[in-house]
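Excluded from the complex is one protein chain; the other protein chains are retained at their positions.
What follows is chain A.
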């Protein structure tokens, strides 16, 4: 099967953690609520109801676009995308077509086509009530915000797809856009898969839908690749279609072919004026970005010289990464213990303050503290060696304390009590 080049493009949906839905004031968080309790005339698509844009959703998508290096459109607008389904109350989905909020961008070297905003549909629930099979509609999710990331067909293996999705998930969490949890449905995936002999894009693609966990994602894509390569090997011509994954049979099955594909009859949504954003507004959002995982990963590797595995675990949660750095500042010499106890024992969960963790480490390692004259000598030496740092401190840069403590600990071979060092150091500096 390896004679074929695998070509995959992704459509990833992320439910942002906004307070309200995309076009009404109902709650975005619909998880576990009583059916149809989180609805209003707008998200029920009642006659006469009109959409009103949720600005928080716009801010979230622009944050994501900026983080992925997309070009942010100064002018974007919404379109109506028409299709019939019982959980789509207006008979159309308000989405975007040309002029989405973000164009282009890249993640892990994989090119992104665009990122757009749209509303979600409701949910159908199939049940048997009093012996009768019925389909019920729950509109709690109807009209909630969705961010869709569409990539170019640039993935050549499932491994690349998984790496991309994990990194995207991490970025969404770092930027407080979404928890992007596949199992809870706040991240959903559609993969367009085709195989090519010559590396060029073939004239068909198979859209694989409803993949809702990382576990099934790998199996589903592999099953589809296997199906396609078998078909091609036997000389069969593959067609454009939409397929789903059967978790029990471990195969994909056809849901819809091109012949009965939708004509969405897109046209501009007249009920919503186009969104015009000037560059100063975009700059303001840019200020809200934080250090992205990839940058943090590199910095951690250089600064802390931890193993790749340790770094990855520490940066997986931005709060833990920050905790680690604070603990390090307090006791640079204890870096190995800090990392070990955080990664292997999750000890950071027991101490809300990093200082608590440090005390615990010292207790565990039963360090004999250096005596106070040694401490004072080391402080004097370090201050003598770093006149420029002292100047920065006097200029108001309090954060240099961490650096100085680190230097002092080095001279004491890590045997100084950080609290005493800090106390004495501050005394000296204020003399």
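The criterion applied here is as follows: a residue touches a chain if its C-beta (ideal position, glycine included) is under 8 Å from a C-beta of that chain, and two chains touch if they have at least 3 such contacts; residues count from 1.
One rule holds for everything that comes next: contacts and distances are computed from a predicted model.
Asker: UniProt name of the unshown chain, from "Glutamyl-tRNA(Gln) amidotransferase subunit A", "Glycine cleavage system H protein", "Spermidine/putrescine import ATP-binding protein PotA" or "Potassium-transporting ATPase KdpC subunit"?
Answerer: UniProt lists the chain left out of the view as "Glutamyl-tRNA(Gln) amidotransferase subunit A".
Asker: Out of A:152, A:183, A:247 or A:271, which is the one that touches the chain we can't see?
Answerer: In the full complex, the listed residue that touches the missing chain is A:271.
Asker: For a quick check of understanding: of A:45, A:105, A:332 or A:354, which residue touches the chain that isn't displayed?
Answerer: Residue touching the chain left out of view: A:45.
Asker: Spell out, residue by residue, where the missing chain touches chain A.
Answerer: Against the left-out chain, chain A lists 41, 45-53, 80, 82, 84, 86, 89-92, 137, 263, 265-267, 270-273.
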